[in-house]
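Worksheet: the structure to be examined is printed underneath.
As you look at this complex, bear in mind that one protein chain is not there, while each of the others sits in place.
Naming follows writing order (A, B and C), and every chain is counted from residue 1.
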């Protein structure tokens, strides 16, 4: 079988190295090009000694023509970069998966407001498919341009989806109290993510409004077919990998088997694991894997449902989901290259 | 000025050593006795090398008569121990501050149900004062028996109090998403708090019901003068000290200056710091101090209020608050011995 | 191709779960039995939610006959257990790989002195092969009973080996200052490895003598063909996985290309990576992999050589090396099942 030729734009960040980790072990992928503006010509393994003996490539220039000869390109760049080059790749027949936010929001005004820049190719937004397989698997299969979901939005949507699709919660009561490991902030030198500042600390941030809020709301409104109201509170955890979303909603009906509802919703999903009733998933149980692990509670039998959802923000919340999308786009086994077992302890 | 003679029952746990840290630096306290069943006769500094040169005492037997000659005894034992000895201490004229839960809940049936044991001296429950200075300062001043609040209940109540006292929230909408450092679980050998299990992980626990729920509800109902409904979700943080409570409620009125409401409520409180509008307190900023730091948000100007409250679970959430209570009981400066500056970074 | 039938005795510890993680992804292994005295009949995935959907087995009784029908059994039990059952397994034609210390030391008196027990089958010690492929690859190929090396001894021996084999250091000058992550202490409830005790701390332990000292000395003496003297100082790191050995020796000759010596020694070793001159390997770069990464320094061109060696204590320091030994014993590709890429960040 021919292998898929894959390229990565922006290979020095954490989603870039995570793509390398996954793609080098993918049975059907041939990684041919990885770019970095700052490290052109340098061996990838100089930046990441963990890849010594695993990746032999040198970083290419982001303008490399090699990318145009790929079957698929992953854009692992900051927000606002992929939209500069999307037309070119599509014109060259290259499928594009953007791990940043450029094509996630359908309403371009909302996007421009939250991301503080002018969109470079608004005409492509409609064509882009939101790469959330648990909702849009069929559309992804036929897509040329996929907007890979954000890390928080993946966990929060997976946790709320069964409730909203079933119409059993007050959609104005939604609260997502979410906690993320530090790698979600990317590979940057910043005081706010330096070890001494946050190594033995915990706090909320962007409580007044985080860019993932409109993305989550959009997804939940698709599921609901009508507007929803959501409070989204992100927090920074003193650990490297992992997101834990604690979700709250008010039930509108009392006669419910929530456990069964969740199990049925995700029965055929290879990467969503509904735990037994009464469980508390921990982030470590998904470290390095593409699994989102969920449990559902109804404390004291009251009218509030509490959903706990964990994922590895760099895998199911980013690069793993991107590969899952690639698998769908190229008609491969959906789990190909994504069967790693969590690193526990 | 005469010094207050103080004793500690159960000195080997974390609230015990924290009492030692605070009391040895208290200008008006003479620590005369500290007990430990397992370490009788051993120097305290053998168990805690950090106290070498600071504490010269040896551990006494818990039955030591020396305790009866104290002015005040702190009981830093597991739940169910203080109630065995409370009558004796009070009869001997010794004031008793219980850092465990024995006297926190006024309704003995509820207490027995949540704590799974028969109460040994129900007749003392009424007499006990809930040692929460921000609500009960005057009663504490005259108390002989103080029930020191739990760690979660301190942060959660301080965060909700201004809202409930002002009557501006729907009291059936309360949600407390709380995160605690591991020291809250005490000084015990347990797989669930071992470094390898939780050092790079995060999870919720006891979502179906935690013992601090009835205590929080009782306190909020006192403030409300009527029942309230609360969902309380505790989580375990991979750090040693610190609690962060993220609190949610639905506002019943829109015209509100929440910032001003919180600032006024705590203007005279020495240990509650309302941060400027838009702030996000972090747990590190209160490490080692008796301060609870709070900020209040109203995301997107909607109908939900979000309160962030941080404390050091071993200080304001336990031993520091116990000393604050002692200061009130003995008519000392309320801040005596509690002026440490947070250890940052 | 027929798969190898493998069993694990003692599957609930960290080396046990790590064997599960590796063997379930091994292309030539069929895991048929895993035992646990305390969890008989329980699904493995109840103890380890990370294995939900990966391992379908239930724990068997340690006396299970199924083990005798295996081609190979891994003993992942505490010291002193494997020696009770070794004869039985060998008699049944089952190859045995002991991850504990029972067969590591050839001198039974030294073993009994350091491990504080009588050896149960001293006659098997001679037959056992020390499973250190970089020294004993050929013997391992023909072995029925393999003593898998300890975690510290693996890193320390790999770091010293080129120097000792080349005869360029004073063998009475050896110092191994070694630092280990907490998972090396195993999956036990112990105050000394609880998060609150060690989460923000660092210390040495067993400086007067650690059980791995005689094992390291034995290995280095084999390489040297004569006695060596070694100071070995273990320390406990506040991280889960990783050993860093910092090794010191006095050079007896000045005209040396140490970098070249190390590169040549390990040129054909699939799991030893000699880094470029001037490098500093970090433990994260080998997390989850079977690689030992080494660099060699000669500060200020003096007469001391400093070797830095890192490994994942649960992989190359335990379960990964055990699988490497199995691969040799069954004439498989030595790297089969051991090609995971490190989880970075």
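Observations on the model:
Just so we're on the same page, contacts are C-beta pairs under 8 Å (C-beta built on N, C-alpha and C of every residue); 3 or more make two chains touch, one makes a residue touch a chain.
Everything quoted here is computed from the prediction, not taken from an experiment.
Residue A:188 is the one among A:46, A:188 or A:335 that touches the chain missing from this view. Within the set C:104, C:119 or C:244, the residue that contacts the chain not displayed is C:244. Counting over the whole complex, chain A has residues 14, 181-183, 185, 187-191, 193-200, 238-240 touching the chain that is not drawn. In the full complex, chain B makes contact with the omitted chain through residues 14, 17, 20-21, 24-25, 48-54, 183, 187, 200, 240-241, 273, 275, 279, 281-282, 284-289, 291, 293, 314, 339-345. In the full complex, chain C contacts the hidden chain through residues 175, 177, 179, 196-205, 207-209, 229, 231-233, 235, 237-242, 244, 246, 248, 278, 280-285, 287, 297, 299-300, 302, 304, 306, 308, 310, 345.
The definition used in the following text is that only the chains that are shown with their structure count from here on.
Comparing chain C-alpha centroids with the centroid of the full set of protein C-alpha atoms picks out A as the closest.
Between chain A and chain C the centroid-to-centroid distance comes to 36 Å (mean Cα coordinates, whole Å). Centres computed as Cα averages put chain A at a distance of 39 Å from chain B.
Taking each chain's centre as the mean of its C-alpha atoms, chain B lies 46 Å from chain C. Each of the following residues of chain B touches two or more other chains: 196-200, 238-240.
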